[in-house]
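Removed: one protein chain of the complex. Kept in place: all other protein chains.
Let's look at subunit A:
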Amino acid sequence: MTLTGIITILMYALAPFIWLMLAAAVIIVGLHLFAYLRGYQITHHRSVLALLLAGLVGLTAFVWVPWFTHSTLDYVATVVDWVALTSAAIATFIVALIVLHPLSYLISDRRTD
């Protein structure tokens, strides 16, 4: 498989989700920018609640990812299946944390205003 072949396949695979990915990117960047303007620093802010919520959102991936692929958790059977689904759950957790972490700062910042 050539590099252009891989790129072609990825482009066709991602094409239906381009606008969703762009919208998500705009929300995440916008949120972080807004939070930074309010004094947020990713390494200095600690939020157990954001971590817990992101963890819960990550766990929901075990339900909605199979559903999103027209399947169910019952059919996740092989080691490869579980590795793939767990990876999807971890990715969901990371994205959720990237959103919830600055959000928790903004909420706590508003409380202290």
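By definition in this document, a contact is a pair of C-beta atoms (placed from the backbone, for glycine too) under 8 Å apart; a residue touches a chain by one contact, two chains touch by 3 or more; residues count from 1.
Here, contacts and distances are computed from a predicted model.
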item	value
Protein name (UniProt record) of the chain left out of view, among "CRISPR-associated endonuclease Cas1", "Alpha-ketoacid dehydrogenase subunit beta", "FAD-dependent oxidoreductase" or "CoA protein activase"	"FAD-dependent oxidoreductase"
Given A:28, A:51 or A:85, the one touching the chain that is not displayed	A:85
Footprint left on subunit A by the chain that the document does not show	1-5, 7-13, 66, 69-72, 74-78, 80-81, 84-85
